[in-house]
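Shown here: the complex without one of its protein chains, the others still in place.
After this line comes chain A, so read on.
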Amino acid sequence: MARLGIGGWSVRLIVLGIGVALLFAPFLFPGVRAIEVAARICVFIVLVASYDLLIGYTGIVSFAHTMFFGLGAYGVGIALAQHDASWSALILGGAAGVLAALVLAVLIALLSLRVKAIFFAMVTLAVASVALVLASQLSNLTGGEDGVTYSAPDLFSPATALFHDATGRTARFFGVRMDGKIAAYYFIFGGSLVLYLILLRVTVSPLGTVLKAIRENEARAEALGYRVVAYRTFVFGFTAVMAALAGVLYATWLQYTGPDTTLSFEIMVDILLMVVIGGMGTMWGAVIGAAALVMAQYYLRDLMQAASDALAGLPLLPDLLNPDRWLLWLGIVFILLVYFFPAGIAGTLAGRETRK
């Protein structure tokens, strides 16, 4: 039932709230760390939504999503590190990364989408491991484990003034300096928004229904006249391109690309958790899952520190809430979420509303 009633009001309100918070993030939450968190949420929404199209809508399990994310990011990173910090290097590097992702995805899909789902998942895992090894071994190009550091185009430099005030200095709106960092944030926000809307559109398109049909009953979709292998290949390539574009955005924002920020399996696990927490096959879930997990990763420790301090003097409790134990608490929160929201936050909430 949950998948039919994706438009539950509470889910839409939550997503709208997150969207508005992200739109005004630089003004609502000033500070370097907050804007870092907001940009990461934007990029991960695209990454998780594209993964949801793959796993939640079509039922394809892949562990290569971070590899495609990494290809986009490394395309930008290598191009900007080896050439000047120009728009043309950014665009060419990004395009090369996206193209590489597309070609690789189509190859993997054509070679192995005919096999059973579990074997396909294993193939993607193997290819992704190779990509990770290559990234750390080809250190001339990729900087190995250290990654590459570079500058983004001048527009995004903190020294750039977007607007000048009467005295010729960088203007402030609501107390926020209108510098290149703001431009970079809105570049990320706008890019992510466009990509997310495209993904959302795909889910309500005729093709989106075919994807769900393949998830539900592959043989029947085939019997109706849909070439299932072609549709799967398309969606695998399409989501790889989306992940690579998310990588382009993230590399532009971070001005650093390394295995830990794009390729590692920890990120793959994060994506999986975000999809599950948000709600598979809902698209809205990507927004909720990405926001929840990224916030938890950045702020749970602070929250625990505050709680621990507030309870100082009581027995045991301050120790339990010691920020060093944040991963334990994160784990407990996950278990509770999965227990109370078995179809993910968006899926379960929407399901409750349609049942009424």
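Note that a residue touches a chain if its C-beta (ideal position, glycine included) is under 8 Å from a C-beta of that chain, and two chains touch if they have at least 3 such contacts; residues count from 1.
Just so we're on the same page, contacts and distances are computed from a predicted model.
Engineer: The complex has one chain missing from view, so what does its UniProt entry call it, picking from "Amino acid ABC transporter ATP-binding protein", "Multicomponent Na+:H+ antiporter subunit C", "Bifunctional protein PyrR" or "Chemotaxis protein CheW"?
Structural biologist: Its UniProt record gives the name "Amino acid ABC transporter ATP-binding protein".
Engineer: So which of A:Asp84, A:Glu216 or A:Asp302 would be touching the chain we can't see?
Structural biologist: A:Glu216
Engineer: Can you work out which residue in A:Gly31, A:Gly175, A:Gly225 or A:Pro315 touches the chain that's missing from view?
Structural biologist: Reading the full complex, the residue touching the unseen chain is A:Gly225.
Engineer: List every residue of chain A that touches the chain not included in the displayed model.
Structural biologist: On the chain A side, contact with the omitted chain comes from 1, 3-4, 198, 201-202, 204-210, 212-213, 216-217, 219-228, 231, 238.
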